[in-house]
Structure formats: structure tokens, C-alpha cells
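Of the protein chains in this complex, one is absent; all others appear in place.
Moving on, here comes subunit A:
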Amino acid sequence: MSGIAFPIPDAGVVARRDEIVAGLARLVAPDALVTTEDERRAFETDGLTAYRRLPLAVVLPSTTEEVASVLKFCNEHGVKVVPRGAGTSLCGGAIAQEDAIILGVSKMNRVLDVNFGDRTMRVQSGITNLAVSGAVSYEGFFYAPDPSSQLACTIAGNIAMNSGGAHCLKYGVTTNNILGVRMVLLDGTIVDIGGDALDAPGYDLLGLVIGSEGQLGVVTEATLRILRAAEGARPVLFGFASSESAGECVAAIIAAGIVPVAMEFMDKPAIQICEDFAKAGYPMDAEALLIIEVEGSDAEMDATLARIVDIAKEHGVQTVRESKSAMETAAIWKGRKSAFGATGRIADYICMDGTIPTGQLPYVLKRMDEIVKSYDLRVANVFHAGDGNLHPLIMYNVNDPVEAHKAEEAGNDILKLCVEVGGCLTGEHGVGIEKRDLMRHQFTEVDLEQQMRVRAVFDRQWLLNPAKVFPLEGRWLPDSEAA
């Protein structure tokens, strides 16, 4: 693919590469510096694999102090810095360039402290999302945001992207589950933002940093809220003859005062793909499928599920499958959780991430189908139905440049549609490079300029992850006006 532009690398920096690498080598342990071309290749892309750029060098520090000295050096020498966790970003958020170093936190992956009484834990930011829950599960606790990539993705990446997961309808996304971070500013200053109390004084800098896509500083530690897991969790699976009735069923459940932990939707192509892969026993005759999960004691779950099933029946549900065992629960979820992987087996795909008001669902599904067909492509839909966060997977052949271009165009059209109906470009994956050039569809110049002014408080020269989020032309610079 080639639709997304990168800025022209700073020739001066590229020319000084050896000098810069030598400077970095003086700051960090030898094994923290990756400079050979072969090894740098491993860092040339992230989850948006259609785009690749070789970084100038990769630095993988082990301490906050090392991070600080590297940032200070880069700031002084005008070297761009792209922070990186596990590199699973789907929007190209962690892709660097020839004039930028990658500063990865993957070696900083320890749990520092767990306090069950306060329901908090402190971790280094390079720890994986799953390892966090793993570290507290022996007491029945967990960390709530659970992106499907949780085996690989890091808390650093989750914080930068404000990641969500299947269970955020009840538990919220990353920003609702973090109490504090330690972050290194571009000039090397180490700051603690927030703490381990439920709120912090002054402006909500923590809320600003979460979701800032590595543009404000490098996060090296975080204090997370952990929760005691419910006594049990159990899904029910519904098959519907139309996506309209599935959508109406979701609305009716909420209207009845029930907020399940998860409500996941799949359309027919997604059902087929996932069933072929996971053999989960999904109803192949259904046009739409819902997986709805509730939590509590057995009696509570029985009662809530009975209510939900009644509502589904009022909306013409065709297939009802209540999980009767842990195995069945796992099977029901396996299909959904492997949706991306299963799609990847049959085609290359790009995964969109817009959010829409759920009331617009039938209209948006219909329009999406038309859009994708108009480009002669196929789409499978899996998404978080409770909150309207869509994940259309547009399938194409990566080796066919024409088709790749069409897939990108179709994706852009779909995201514009999301904005048109009152939603947004990205619900949980972030803007990165992927949606950068669509930002003016959602925001006015004034909206964007206000964001860029705030960004400039942290990075006046556009050195931190600079090619992301804001359209390349029309960028605001502090010196462009007399303040």
C-alpha cells in the first residue's frame, strides 16, 4: 500500500547517523542498542504491516534513567523518537523512519508492587497486558481492559492508545483503569503524573497522556487499578435472521436496565470465517450473531440470562445457545477472539475501528456493504455492539497494488461514514498514520489547533512520534505566531 505519506526524512540527521549512534552508545548498555540493518528490520513495522520504514537505530533501555538520558540526547540533537511497546498497533503508531530512533520499553517488564487492599498495582510499562492480570489472578483479581492482543501488547502501548477490550462496556477502557504514570519528558525530566489515590490535584494530565499516542513523553511505569473478579461469567449466543433485529435486541436489553459485561456482534461473513477456523458451533444460517456475557453467582447469572433470553425472543431470535460448561464458554469466545487471525488465514485484511451511535447500526451496516461492494471487495464485521465500536475487516490481496489501494479507499469511506452519522474515526486503535489524513473530517482547524497547542507544551519541535495523528500539512508551530 502506498496511500499514506511519510514526511521526508531530515537529511542532516540521516547524514549524522554514525555520530548519533556513537552518542547513544555512550548512554546505554551495549545490549540495549540495536544498530545493524538486519536487526533493525525487526522494528520496521507494527500491526499495520503494509507500511515499513527502517529506523535509524533502536534503543531498548532497562531503566527510567536510561530512557531519560536517551530522550535528552535526542532532544539536544534534533533526533526524532518513536516510543514502542510490542509493536501491535494497528494504525502504524509505532512505525519509525530513517531519521528517527525507536525507543522501546519491552525490557522494562517487571511488576513493582501489588497492593490488594488498595486494589492497585505498580508495573513497569513494558509488561504485557496479560502478564498484569496473570500476576494478580492468584488472589482472584484482574486488570480489566483486555484487548484481543493482550498476550503481546504492553501496558505502555495500552496507555498510549487508550486501548479497550471486549469487557469495557462494564469496566471501561484504559483511561478509566489507570491511576498514575511515571513519564519521561523530551528534555529528560522524569515526572510522576497522578499517583495511587483515586484523583489527583490540578489539571487532569493523566487523562491527557492516556491516548496521546507517544507524542507527549515516554511512559516507563504505571499504577493500575485492579479489580476482584466476579464469582463467575457466562455467555449466551444468539443467532438472528437480520442484523436489524440483532441491533434492536441490544437496544432492548439496555432499555431493560441490564448492562452485560460484553455484547459482541458478528455478521454473516464473520460467522462463516470464525466457524471454519474455530469450530465453535456457530449457527451458519444466521445473518447476525450476538455473544452476550453476564457475571455473578450462578443464581444471578441464571436470572439475568433468563431476562436477556426473553428479550431476545421478543426480537425474533432464531438460535439460542446458553453455555452450560466452561468448555462451551471457551468455544463460544474462541470464535470471536480469533476473528482477526481467522480472517488473516483466508485473506489479507485491514481492520477499521470507527465508532457509531448504536442506533445507526442497521443503516451503517447497509452502507458499508454498498461501499465495499463498489470497490469489488469483501468485508466481515465483528464489533462491540454495546458501545458501537465497529471492526470491519476489509479483505484484499496485499500483492495486488490496485486492490490494496481500493481497500484503503473503502476503509476511508467507511470511517467518513462513521463520522457522518455522529461517531468517530477510531474507538480504540488510535489514529497513528492510518487515520491521520482523515482528522479534518472529524475536527475543524480550530479543534486541531487547540490539540496541537497542547501537544507543543510537551514537544515544541515535533520530535516525539511526529508523523502521527495530525495531518502533515498545516501543523501548528509555537514560533508561527507571537504569543
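Please note the rule applied: contacts are C-beta pairs under 8 Å (C-beta built on N, C-alpha and C of every residue); 3 or more make two chains touch, one makes a residue touch a chain; residues count from 1.
Heads up, the rule we're going with is that contacts and distances are computed from a predicted model.
**Q** Considering the UniProt annotation of the chain absent from this complex, which name among "Formate dehydrogenase, gamma subunit", "2-hydroxy-acid oxidase", "Putative transmembrane protein" or "Ferredoxin family protein" applies?
**A** "2-hydroxy-acid oxidase"
**Q** In the full complex, which of A:D10, A:E98 or A:D196 touches the chain missing from this view?
**A** A:D196
**Q** Tell me which residue among A:T88, A:S125 or A:T358 touches the hidden chain in the full complex.
**A** A:T358
**Q** Tell me which of A:D99, A:E244, A:E408 or A:E428 is the one touching the absent chain.
**A** In the full complex, the listed residue that touches the missing chain is A:E428.
**Q** Extract the touching residues of subunit A with respect to the undisplayed chain.
**A** Listed in rising order, the touching residues are 115-120, 140-141, 161-162, 164, 168, 172-173, 175-176, 185, 189, 191-193, 195-208, 210-212, 215, 228-231, 250-252, 254-255, 257-259, 296-297, 299-300, 303-304, 355-359, 384, 387-389, 422-431, 435, 439, 442-444, 446-448, 450-451, 453-458, 469, 483.
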